[in-house]
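With one protein chain held back, the other chains of the complex are shown just where they sit.
Up next is subunit A:
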Amino acid sequence: MTASANAIRVLAGLLQARTGQELAVSRIWRIETSLKPLLRERGFDTIDALAAAVVLDRESELAGAVVDALLNNETYFFRDHAVFRLLDGPALDMIRAAREPRRRLRIWSAGCSTGQEAYSLAIMLADEGERWADWTIDILGTDVSRDAIERARLGRFSQFEIQRGLPVRVMLRWFDQVGESWIAKRQLRRMIRFERHNVLDRPPQPAHFDLILCRNVLLYFPAEARAGAFDRLSTAIAPDGVLMLGAGETVLGQTGKFTSERTLRGLYRPTAHHPHQSHRAA
């Protein structure tokens, strides 16, 4: 069962139109593997047949399922430990100091996949429960993939997923083993809200996030879409907020909306283009 070049073009085009993602070469090779469960489930014999059905109705639920299947949802807990350490130390201290008057912290994990990133943040804060005791903490996790968001909401992870990135004692503290799965404790789940959202669209409201994580999401965007996404993120972040990207990602040469933070490597701040607007701060 090999897909024709035309079928691949149709499906890759659909993915890009819906999400901004270009189908990476590595995914093209695996397109059959990615789509196999869907083919079986929907009773298509070939990828070409599936592509034909998608062409007939690009707005169908089927098209949405194809997009979900083609997205790369790879993620794990505390991905890039070094950056999380930075976040847990100086970065969060800085944000905390700035928000002390209102004691409210708003975090957005954009492109959160199945939720590991958002749960990592929740764990980080909950592990210092006393320090944050009288704070209101909202963590929002969003992803364009409906499947991913549904799974994130469940907070249920397989034995394979749970062992990736989580220190074992943290796992034992914050997850309950139920049969073959591990379920996040209610205290964590209460801190996070998951919603479906596309980073190319208007940011979830109310915006003004103190911290935004958009990691390993913009990697496969063509330059223009990536710049567009950074524009959106810049309207969603508080003027003194912090943006965290994936380990291999940068804003350099991608956007003028964010500047790297000299003292905190790997973290970014919105560029202060209009100093007279800074009173807009939360």
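Rule of thumb we're sticking to: contacts are C-beta pairs under 8 Å (C-beta built on N, C-alpha and C of every residue); 3 or more make two chains touch, one makes a residue touch a chain; residues count from 1.
Here is the rule we use: contacts and distances are computed from a predicted model.
Undergrad: For the complex's missing chain, which UniProt name, "FAD-dependent oxidoreductase", "Response regulator", "Xanthine dehydrogenase YagT iron-sulfur-binding subunit" or "ABC transporter permease"?
TA: "Response regulator"
Undergrad: Which listed residue (A:Ser60, A:Thr136, A:Gln177 or A:Thr250) would be found touching the missing chain in the intact complex?
TA: Reading the full complex, the residue touching the unseen chain is A:Gln177.
Undergrad: Can you work out which residue in A:Thr46, A:Asn73 or A:Gln163 touches the chain that's missing from view?
TA: Within the whole complex, the residue contacting the unshown chain is A:Gln163.
Undergrad: Across the whole complex, list the residues on subunit A that are touched by the chain not included here.
TA: 76, 81, 159-160, 163-165, 167-169, 172, 177, 180
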